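All protein chains of the complex are present and in place, except for one that has been dropped.
As written, the chain order gives the labels A, B and C, with residue 1 at the start of each chain.
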Amino acid sequence: MNNEKEKLGRREFIKDALRTMTAAVIGGMGGFIGGRAAKNTVWQLDPNKCVQCERCSTHCVLTESAVKCVHAYDVCGYCQLCGGYHRPGAKIQDTAAENQLCPTGAIQRTYVENPYYEYTITEALCNGCGKCVKGCGAFGNGSLYLQVRHDRCLNCNECAIATVCPSGAYQRVPSDRPYILKGQQGQGS
Amino acid sequence: MSRAVVRPKSWVMFILLAICLINSAALAQDPARFPKPEFESGYQQPPTQTPPPRSTGREWMDVFVLAVALGLTSYFALKKRSRRAIWAMAVFSVIYFGFIREGCVCAVGSLQNVSAALFLSDYVIPLTVLAFFVIPLIFTLFFGRTFCAAVCPLGAVQDLVMVKPVPVAGWLQEVLGLFRYVYLGFAVLFAATGSAFLICRYDPFVSIFRMGNDFGMMLYSIGFVALSIFVARPYCRFLCPYGVLLGWMSQLSKKHLTITPDSCHVCRLCETSCPMGAIDKPTPEKLPVTREQGIRRLGVLLIFVPVMIAIGGGTFSRLDVFLSKMHPTVSLAEKIDLENRTGTAGTTVETLTFRSSGTPAETLFAEAGIIRKRFRIGGWLLGGFLGLILGVKLIGLSIFRTSTEYEPNRAACFSCGRCFSYCPNEHQRLENIRHY
Amino acid sequence: MNDLIQKFNLHEKTVYAVCRTVAVVAAVFSLIICVLLIANYLQTRAIDPLHSQALETLVKRLDQNPGDAALREQIRALHLLSRKAYFVHQWQLRSGGVLLLIGVIVMLAALKIMQNLQRQAPNPEDFPDSNNAWEALEQARNWVVGLSVFILGLAVIFAILSYREMSGAFAESGETETIALNNEPLKFWPNFRGPGGNGVANAEDVPGDGIIDSAHAIVWKVPVPRPGLSSPVVWENHLFLTGGDKHLREVYCFDTASGEILWQRAVGFTADSASLPDLETYPGYASPSVATNGRYVCAIFASGELICFDMTGNEIWTRDLGIPDNHYGHASSLIMYQQMLFVQYDQNSNSKLYALEAATGKTAWEVPRSDISWSSPICVNTENGVQLILANSKTVDAYDPQSGRRLWTLDCMGGEMGPSPAFAGGMVYAANENAAAVAIRLNGSQPEIAWEFDGDLPDTASPLATDRYVFLATSYGLLSCLDAKTGEKLWEAELDYGCYASPVLAGNRVYAMDSGGVLVIFEPGDTYQPVAEISLGEKSDCTPAIVGGRIYVRGKEYLYCIVLNQDGT
Partner (left out) sequence: MGKILTYVGIALAVAAVLAGIIFSSNRTSSAVNKPPEAAILYNIDDYKKVDPALIGYTEVRQIKPAFRELYGMACDADDKIYVTGDEQLAIFDPAGDEISRIDLGHEAKCVTLSPDQLIYLGLNHTVAVLDRNGKALRSWVAESESAVITSVAAGERDVFVADAMNKVVLQYDPAGNLLRRIGEKDPESERPGFIIPSFYFDLAIDPDGFLWVVNPGLHTFENYTFEGKLRASWRKTAFDLEGFGGCCNPTHMAILPDGSFVTSEKGLVRVKIHDPTGQFRTVVAAPNQFAEGTVGLDLAVDSRGQILVLDPKTGMIRIFAKRSS
């Protein structure tokens, strides 16, 4: 009986020692990594690398992609003839559906003054396909571009779009600077 | 002002008038500069809207909730011994960590972030993610796998849908349980080489919490939920890589849930109470082999384990070509190489994009070669790890440890508390409390 | 089971019946929703509303008849329809998901209540025999062995298959490259102070030791576009230099035959070029020499910009190491060994030794260092293997080029360290004006100081060592020769101006550049044996490169090619 107790006591001691060691290992490893740990990060795509492959609109885990087109107004030429708004080959540059490039009609055009027009993205309609981005990049100043919208993005540990992005445009950025903006806003911050 | 001309034969020197060069800094073309439209109507250019992401404060809030939930569950499992309270915690976790906090990271997935942070010099891990990895491990080290009982949303969801669990034969459970180690090994390898986050990619429940994903993943998730109705916690028992670590911690845990609040009378009432098959039964008195036979067998196995490690390592290191396909750089390099050899170009969006980027293919190949070498080393480690695990498993199955009580298996028990109500001592205890 | 239900009281019976009905209804409901969702999915997969073929056809037709108003109306209607279909589909998916979830939850809850009602106290009599525990272990063991063999088999099959399908150039790219470079004798001048950075040209093909025609030695001279102190580096017919100022840094590739610029590339990618230190005076922005391995050529500048080109001038990668905290500007030259590029990034704080993969610029390893220096690493083959030897303002250190492990360190220097170490005959020599000249004998990993010399010492010129002699050149023009074994001074000679460039050895001659622009040539020996002097006509502080019997020198503004006995006389 005494022998049993002694055996139990010894086993407990070994266990205690092992537990302390394991806790030390976890703590040490945590400290090692924690020393290099940084601020929280979020996914964002670099518009300078983006090639508008349309996968942002199809590969997000959300039914409605978290990637949307945004507009850097201060880079926009406010043209009447907009490569991002009008479909290539459109004969007349008005707002009729047959002349629009956006498949969901998410770009709104409003008259500012002769000969300038403002283009606004209706985010609820945008599906992030990037057709307008391609058109604006080819013919215009590239003021339309895609960004991950953080009011929608779930910040998945592995972004489903990043895994299929052909140009490696997706990257993690610090969450206090969550956008890669064009124009003055991109430079000022 | 005067500067040398580039070629000796062009003898002309040109001195630009100094007045033209005032303010030469302003001459440098700012790429953002362009002829802006001038609005006479006083139109103001609106700024680009930038809705902020989830704040760091809320991330820390999640860590806090995690710690509190772990504390409460441990209390319910070890002290209060209330299955009902644990069930309520599980409902809470599914709602909070599952449906409300639908994003990442979870403790299971954080395993990959930690691997990446350990092996990739340029990978940084946020502190909250590290906390999600460490806190459950520490709790398990002291209280057993109470994290699995009701805090992990993946475990909780399986626990809640478990309606008609079928018992799984002991040997089958052992064999299927080994897949956790394989999954763990591959998940760490792919995370540590920067190839993929396998655990996240094949997370069976996240698409349910988010109520959306592509069709295949939805099918996969629905299948897993359906399976969980008939097989108790299939993901936890047979796949969960984080469960491997938790199992190790739990074996050393200071306290652990017990079936009986008192001492076991071997009444056998709890024998089939655990749908997870995590109750160790009393063993027969008589050992199947003599002591000498047992020692000899153990000796053979101890010699055999290093051999298994070597064979495993050697074989898996030769999987470098196969496994490295998972890395986007290597897979791109292979496509480019194939195109170069077959004389085609731009057969995929990836190759087209790469070719238009102007980076020489050689750079890509060199980079891919370096990654492949990492996979060679990683293959050695992975194969060695699997050899070691299988060897240790065999040793574990060859040591006959006798026991005289019904006890939860510390490594396998999820501390869900289903067995409490089966123990007559427990009923006695509750009776006592009521009378008291 | 039916017996059990018979035993229920009325209340239990009612609850059971209700639950069963609810469960069946919820199950049917969920099933219907599930089928609808799948149907919805398959439908949109078959006809993607946003990529409607019909719409595209109509638009094409409109392009041909722009005036067709009916067609126009038709497109508008279809466009609206397809947009509506797209958003309705999304709405259906979302709300269908919620409904399905609710259905499943209700069904599970009902089933659970039914099950709870049916619960009975366990009867151990019904349990299967529990006494086969050992058998179960035995069985499990067999299965584990089986599984091990299965996994192994699978791994072998995949390994064989993947190796078989692999072919082409990419397959072994990583390995063949290493072999090719290892076999290449370093007959060129791949970095500052030649092969290994040790100041000694490869023995074959040295400038002849015949008669020297000093007056006609310069074969060509060409201007270098921007100023710099980097010394020429030569590989085959490519000669590399760097130059630069605060606005722009450049890498030049000259043709060694004609002096023509083959390519020149601007470097200016650092983000904060405005905060560059003011180095317009000595030593400037382009002090470090480039390094090449015949495949890549890498350059670094005082701005911390590190850039790699292939031999034809295509940019391979860039890295911004950040502007160093260095009051004279970064001056340490690059060196390569096999596939690795080494950067001695010593500065006032946060000093580092980097080893980068030459092909990608990624860090292979980095080790922290203390103290600042302006001296360059040398990479030499000692009896204990290849060592990377560095000096800074306090110590001389050696590292393993593969792993970055520090092999040894010796605290023997002082002051601002400019000269690089030298190695010959198992001894490492380091010298600095503010400390001493030190000879370190490498006794395996226990190096010891063989002798010290504290006479006239160099400020920037690196010592040149042979098995028998060590040459030191000072900034005030005193050239001394020490006995390599004892450190005893054998002779000294005076140059007119001073020596900032490091003397180099080729064949049986030492070439020392007097900063006044005179290349002084002498033969090493127990006494000073001058051979010739070649005057450039402008100042020079750059170390000559000697390749293929030719000497390449950079002056203040021009690059020179010198051939000594041009017609073989």
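Methods note: a residue touches a chain if its C-beta (ideal position, glycine included) is under 8 Å from a C-beta of that chain, and two chains touch if they have at least 3 such contacts.
Since this is a predicted model, take the numbers as computed values, not measurements.
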Candidates B:Ile222, B:Val305 or B:Ala361 - the one touching the absent chain: B:Ile222
Full-complex contact with the absent chain, from A:Cys82, A:Ile107, A:Ala162 or A:Ile180: A:Cys82
Touching residues (missing chain, whole complex) on chain A: 52-55, 58-59, 77-83, 88-91, 93, 101, 114-115, 129-131, 134-135, 138-141, 163-164
Residues of chain B (touch criterion as defined above) contacting the omitted chain: 1, 3-7, 9-17, 19-21, 23-24, 26-27, 29, 33-35, 37-38, 40, 164, 166, 202, 204, 214-224, 226-227, 229-231, 346-350, 352, 356
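Quick note on the criterion: only the chains that are shown with their structure count from here on.
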Separation of chain B from chain C, taking each centre as the mean of its C-alpha atoms, in whole Å: 31
Mean-CA-position distance for chain B and chain A (Å): 23
Chain B: positions in contact with at least two other chains: 212
For chain A, residues that touch 2 or more chains besides their own: 63
Touching residues (chain side chain C, partner chain A) in the complex: 50-51, 59, 62-63, 66, 72, 75-76, 79-80, 82-83, 86-87, 90, 93-94
Interface residues, chain A side, partner chain B - complex: 15-16, 18-19, 22-23, 26, 29-30, 32-34, 36-42, 51, 53, 59, 61-63, 70-75, 77-78, 112-113, 116, 118, 141, 149-151, 153-158, 163, 166-168, 175, 178-179, 181, 183-185, 187
Of chain B, residues touching chain A in the complex: 32, 34, 36-37, 39-41, 43, 45-56, 59, 102-105, 109-110, 112-114, 117-118, 124-128, 130, 133-134, 137-138, 141, 196-197, 200-201, 206-207, 210, 212-214, 248-249, 252-254, 328, 348-350, 352-353, 356-357
